[in-house]
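The complex appears here minus one protein chain, its other protein chains still in place.
Each chain gets a letter, A and B, in the order it is written, and its residues are counted from 1.
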Amino acid sequence: MKKFFKRFYLALILVFLYVPIVVLIIQSFNAGKSRAKWEGFSFRWYAELFADASIMNALQVTVSIALLAMVISTILGTLAAIGIYSMKKRPQAMMMTLTNLPNTMPDIVTGISLMLLFIFTKVDRGYVTMLLAHITFDTPYVILSVMPKLKQMNKHCYEAALDLGATPTYALTHVIIPECKQGIITGAMLAFTLSLDDFTISYFTTSPLVQNLSTLIYSKARIGIEPTLNALSALMFVALLILLLIVNRRTADNSRKA
Amino acid sequence: MKKLLCILVTLVLMLPVCASAQEVVNVFNWEDYIDESVLIQFEQETGIHVNYMRFTTNEDMIVQVEANPGAFDVCFPSDYIVERMLSKDMLAEIDYDKVPNAQYILENLRSPDYDPNNVHSLPYMWGTVGILYNTTMVEEPVNSWGILWDSKYKSNVFMLDSFRDSMGVTLKYLGHSMNTRDIIALESCKDKLIEQKKNGIVKAYQVDETKDKMVAGEAALAVMWSGDAQYAIDLNPDLAYSIPSEGSNIWIDAMVIPRNAQNMDNALKFIDFLCRPDIAQKNCEAIWYSSPNSGAIELMGEEYTENPVMNPTDEEVARCEFFHDIDETFMPVYTALWQEVKNAK
Partner (left out) sequence: MRVDMSLPWWAWALMGVGLALFAAMVVLSVRRNHGVKRSLFAAPYSLWMILFTIVPVILIAYYAFTDASGAFTLDNFRHFFDSNYSKNQLYASLGPEAAAFITRGTVNVDTLVYSLWMAFLCTGICLLMGYPAALFMADRHMKLGPSLVVLFIIPMWMNFLLRTIAWMSLLEDQGLINQFLRWLGFDGVQLMYNSGAVLLGMVYNYLPFMVFPIYTVLSKQDPKLGEAAQDLGCNEIRTFTRVTLPLSLPGVISGITMVFMPSVTTFFIPRMLGGGNSMMFGDLIESKFLTEGSWNVGSALSLIMMLLILLSLSILRKADPNGEGGGMV
């Protein structure tokens, strides 16, 4: 009975989380434009989606910025985490406060402060500024996911490697980095998702010319919802689901082998 | 894993291809305010790439243009914003030798108050502000702004989230000019709007969302621009449009070139292209505002000239009024009053 109640509660929460998404996916197959009336099944909006240059362009901007920001912030953040970890206590605490600062700043303030920076230095806002902003908010998350792995690492491993004749560089690439690989991957994934989903900061750091999906949806949402956007989100949802299943299958395989 | 990473990195590096030396024109227009196929046609005919950007309100637009100097080559401000841009010396003169199609612009629109002789601007579209209403929900005739205060329509009215328009129609209802600087009139206008909100008559303050919601039957009445109204009427024949007897706003949206535009010649070519009768016709038929283009009107024939929304009568036009710009010293009055309205609970 108790078990049933718990399952029922979790199911309710999941229904709450998924209802809008299901509605969205169903609507993407609606032949008409109306949100409320069902006018028959059709792939019309999917066809229009691929024909819509502004959406395709925004998709490219979103994905390329997310990938670039992920790569750069992962490198920057991993290096920084290793650096901070080997600092003395005082500077280490200082750096961690600095790293936590963007997390404690509301998105809108981060966005506006960067906008002011670009306007003040007369840098035209656009693709590059949006990328810089994304790297800025991604990097702390990479550090925060690599740091715990470094702390878990056995300190003596590194020293042992040195004693056994490894150069510090060799020890770094063959001991430290493999040890916190899991943290680096988590950080990279986190950076990618954060940047994929960001709206507020992108909104303030780009010009109307360079739009990512979020800012495009925002401007489109104000004129009434285009069902093409429903089609797009349905596709993204399915793509992510498949990706997730593949990753799950792979990790399951790996653990079976091990 | 490594292979995957390599592929990812190469993909990433390939994606953002730098802008080539191709000719471009940066156009900054209202949301939903053009037939987008026209842009493709322009590219095909001239080889000039159109970077097309959109804005929601005049105020948003001018802030962007000021914050990003040189980013825009052609903008579409309304009359009173042209006035402001001129007073801030933000606009370039139009070289009419390069805009031969300007000859099609109607004579009576060629020398507006805000820009005598159209030195810096050319009309793109014009229209009025009125009430769009659903005849299945509103039985009485709609001929006064007062209906927006009628408690019968509780939670059934969409107002515009644009202070010049919402305050303007209220001022008209109270018998003042839309451009008044009389403090007592403005304060009573605020009180009237707050009363409307507190009585629960307003359902939402919004801009572009309204037309689709009116089509869906979400509200009985909405303050609306004529073209959006016509768009909605086309999709839902139950809807009708009326310009109240107290008078309303008549406006012109113009095409201008900011002084610091980087592609001046392309901007002129683009404006000339939009003035070409067949193109002006396409745009007019896509967005349903009134066209200032005699050539396009001729092409559209009766479908246009017989339409009451797009062709307000002389009598209707006579009771309408253009906006004039509010200068910076007086602006805080408007913004503060409007914020109080938005904040009222």
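Note that in this section a contact is a pair of C-beta atoms (placed from the backbone, for glycine too) under 8 Å apart; a residue touches a chain by one contact, two chains touch by 3 or more.
As the structure is a prediction and not an experimental result, all values here were calculated from the model.
Q: Using the document's definition of touch, tell me which of A:55, A:69 or A:114 contacts the absent chain.
A: A:114
Q: Looking at the full complex, which residue from A:23, A:47, A:160 or A:246 touches the chain that isn't shown here?
A: Only one listed residue reaches the unshown chain, and that is A:23.
Q: Please identify, in ascending order, the residues of chain B that touch the omitted chain?
A: 15-20, 49, 51, 57, 59-60, 62-64, 66-67, 155, 161, 183-184, 187, 197, 202-206, 213, 216-219, 329-330, 332-333, 335-337, 339-340, 342-343, 345
Q: Take the complete complex as the reference. Which residues in chain A touch the chain that isn't displayed?
A: 3, 6-7, 9-10, 13-14, 16-21, 23-24, 27, 35-36, 57, 60-61, 64, 76-77, 79-80, 82-87, 91, 95, 98-99, 101-102, 104-110, 112-117, 120-124, 126-128, 132-133, 135-136, 139, 141, 143-145, 148, 167-169, 172, 186-187, 190, 193, 196-197, 199-200, 204, 209-210, 213-214, 217-218, 221, 225, 229-230, 233, 236-237, 240-241, 244, 248
The rule is simple: only the chains that are shown with their structure count from here on.
Q: Between chain A and chain B, what is the separation of their C-alpha centroids in Å?
A: Chain centroid spacing, chain A to chain B, equals 37 Å.
Q: Hey, which residues of chain A end up touching chain B in the complex?
A: Interface residues on the chain A side: 34-36, 54, 60, 63-64, 67-68, 71, 119, 124-125, 127, 207-209, 219, 221-225.
Q: In the complex, go through chain B and note every residue touching chain A.
A: 8-9, 11-12, 15-16, 26, 28, 31-32, 51-56, 64, 67-68, 70-71, 206-209, 211-213, 215-216
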